Structure formats: C-alpha cells, structure tokens
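Only a part of the assembly is drawn; its chains keep their places, and the rest are absent.
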C-alpha cells in the first residue's frame, strides 16, 4: 500500500494527543479575517472543504449529513407541533448549505442568515457552489453580516425556526456567548410558540462529551423539550451532536411513516431528494445511546455568561 | 492552545490522503508475528490500545461501544427467536473483550474463541486486563489457536451464536476468505436453527462504504434476515458497521422495553451494567440512515472466493 506524497496537510486536533491529517491538493482561498483564519481547499478524498481556525466546518463529501441533520428535524417539529415553518433564522452558516436545506421547504417565505464574517461568506459564495447551489440568489434569502447577538436583540418574536450553525465555542472569540442560558432565553423569546431551535452541540465521543452534555443541560433549563442527537460524518473524526429544543413536546419515537409523509408534502421535489434524513433516520437519530443518555442525565453544569464554555 | 510534544505517533490511514495520528505515550508490547504486526500501547487520550497492521482494533476508552455492539444484538436475537444462547463461537477477538461480553449471559455454557495468532492473544492477556477482565480464566471459555476456516470445518452445527471479530479484510492475508459467500454458508450450516451470526462489517462513512455494503449484500444471499447497524467510536475515525444475520426474522423496530426486559433477565448483574446497549440504543442502531440504506439496496457485488474483497 502506498500513498501519494502530498505536501500540504491540514491537521485538526481533537485531543492534545490526537489529530486528523488531511491532504490538501489545491488551495482555493485563504484569509486571516478580523474574526478567524479561513481556508477553502480541495482535499484528496473529501472533495472541497471549508476550515475555520483549524477546524473543518464541512466538506462536500459528507456535508449532507451535517446540514440535513441541522435543518430538517426542527422544521418537522414545527409541523408536528401544528405550525408551518415560514420564517427561518440561521445563525452562522457561511457555506450556504444550511440555506439550501431550508429552501427545500415550500412553506418557507423568508430566511435570514446572520453571519459575523462577511469575508468568509463571500469566499464560500465564490468557491463552494456545490454547497450553496445558488441559495444566496434565492429571493427568500437575506444575508446580514452582523453579530448574532446584536441581530437577535433587534428582531421580533417572529421566527418559526432558528438554527445555530456556529463553530464550536472552544476557541477564543465571541461565539462562546452563543452557548449560554442567557442566549438560549433570548432565542426562546424570538420564536413563535410552536417554533423550534436546533443547535450544533459539540462532539459526543466518549473522550470529549462534556461540551455536548452541558449544552443539552443548559437548553433544558430554558426549553420545555430538548431532544439531543448525533451524526457521524468522517469529516469531524468522531460523532457530532445536535440538540433540538422547543416549548411543545418532541416525540422521542417519531413514527417513520408519518415523518416521511410530512417530508413528502412539504419539500419541493424540484430541489431533489434528501440523502440522509427520512422517517427511519429520524427515529434512529432520536434514540440516544445509553452511555450518552446517562451522561446527559448526570450533567449538572449550566453554561451562563458567568460560567461560559471554557476556552480550551 | 498547545499540545505536548509527543514523539511517537501512530498513523492510521483511512484514505490515501487522510490519516489519524495518535500519540503513544508508552509501548507495552510490540511484535511481528507470522501473521501481523502488533502494537499494544498507552495513548495520550484513548487509554490503552491494540493495533494490528497499522489499524487500531480497540482502545480502552471506547471499546465498550464495539464489543457490546458486536455481542448483544445476536444474543438478544436468539432469545427473540425463541432460543437460548448456550454455545457461542468467537472468531478472532484477541483482546478477550468479546468473551467478557458473552460471559455476562447467564445462559452461556460454552464459549470457544478461535484466533489464528497465539502471540497476539498472549500479549493481550498480559497487557490488556482492563479489556478481558479475567475472561480467559472463566471455566466456560476455551481458546483455540487455529485458523477459523479449519476450526469451522471440523465443528458441528451446535452453535447458538457465532461472532466474527476479525480485522478488516483489506490487508493481504487469509482473513479475506472469511468475508465470502462460501464462508457465510459454512457459518450458517454450523448454527442452530434459531441461531444468530454477527460480523464486524467495515466502515460506513460516505467515502468508504463499499466494503460494508458488499458484506451486507453477500450475507443476504445466505441468510433469510440481515440487519446492518453501525457504531460511532472515535477510535476508528469514522462510523464502523456490523451485520446481524439469522434465519429467523429480525425485528427492525425492536420494542425498547421488551429488549430491556430480556437483558435484565439474562445478564448476570454481578458482572456490572452494560454501558452502551439497551432497548433504546438497539432501536436506534437498527434504523439505518437513508443514504446507507439506499447504498445497500443498490449494491450488486457479492464476495465469493473467486471475487473476494480486493486487497487494497
């Protein structure tokens, strides 16, 4: 067995003693913005990818896992709660792939994407058409370059779905405030009563699950219902968690056939079929494995502005 | 952020352009046996681990995911099919952790573990007590150092459960024959009518799922029922698949409460609680995500002795 002798390698540490190295075969864009260090590149086996501050955000090979998992559970939840997802707010989401998934829903009338880093958004728009697939041009979409905190303070309680598509809060920078009880309360106050909120919620592997369990625990102090789940996209080197939160109950064992019916009614068939999410997938996602369920139940730490995620 | 400057790193390639690097902080045993290159080591973050031919087999931090997933679904299946798991045959399984899980079942009267590499078994027995927890000393256990093919030819159709705990068939070496239709037929012929067979069945990540889909497809030509599933253990850098095969139907949506009852009746409480598997986990495991379900359905390649897994 042999490997091509690639010379650019990107190393992503997930513990101090473990990293994933990925060969970059062409650099498409690189920039140190006021907020972060950005790389968009072609990789040997994962297609094109976006890296921020040394962490892969997504690659074209498996981003469907991430983006479908981020978007559709919350949209389905609104329908199951008796609502209609019309207005969707995306926090972060520079690649435009979250937009792409939201725009599949025929009921959606307005999507606002708030990202702090206009340079990254512009670079993704130019270099990652496979991901956004023209979503930035959709008339329903508005991109706001701003701090999510500021935007949220100004906006009204009009949102059916809010999606937090942010980097992990483990780096220095303002994102850590977006994982606190105070912020989640803010989110709740801007949602419609039957609205839903989904947040990317950190790795769930046995060596590094505290951030996940704390985010879930914090959400539980704010929302009446919280459903954690996780995907395993090799881009991230380990399982990555999400949490869906709502004031209405979330069914822990959704009926696959019923979910499939919702999706079939609501999604625009011209935008192609979902690859990952369907009724069976959703039923599977919501069955949190025992060790993780136990760790979540045992968690006592609530992230607040006074006790935010530690910058590690 | 900084990392300790470890100097000994083990790199595991999962594509030619992607590898995981893991710091080894102490080498416990190293040997080139007639069959493979073995390393048992302490790692920085994953506890102790066993590596064979450059592939991590298990680490103490998350091996419970692997070994519980390998053993208990098949055992449960026998019970659900109306049988009692009394005799279990383990192919491979040097660490002794598969034995450990099997021995939790009070009904088990005999476990035979057939491993081709006595040097590796001896080294695991010496250096990985956290994994085997004394299982090699259990009077119900018999370890046979032999080729699984030879053993299987000699043995009778007495086995309630057969577990294939082998390395991936991607390397040169004899293991590739243990992933063919001919071998699976052999397995079937040695199982009791209500018996079950589980096999570690390769990665299921989007960039590398062909081996998995082909193993599942091949099993379907031999067994009446095949249930694929996957775990998310960071040790493997991506999701790892299994397949459970039987002649009796396998319920694709097991009732969690019923599974929990079976486990509670059958497992020896003195051996501690399971960490990963319970009814909810099992229900989740069996919900194969849509993209993988579709890839399995579309697979046409059947592994045979004439068309074995290619040595890549």
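Just a few scattered comments:
Labels for the chains are A and B, by order of writing; each one numbers its residues from 1.
Note that in this section a residue touches a chain if its C-beta (ideal position, glycine included) is under 8 Å from a C-beta of that chain, and two chains touch if they have at least 3 such contacts.
Every value quoted in this text rests on a predicted model; they were computed, and no experiment measured them.
Number of identical chains making up the complete complex in this structure, 2 of which are shown: 4.
Everything below uses one rule, namely that only the chains that are shown with their structure count from here on.
Put simply, the C-alpha centre of chain A and that of chain B have 32 angstrom between them. By the touch criterion stated above, chain A contacts chain B in their complex at residues 1-4, 6, 11, 13-23, 25, 43-46, 61-62, 64-65, 204-208, 230, 232-234, 237-239, 253, 256, 274-278, 280-281, 283-291, 293, 312.
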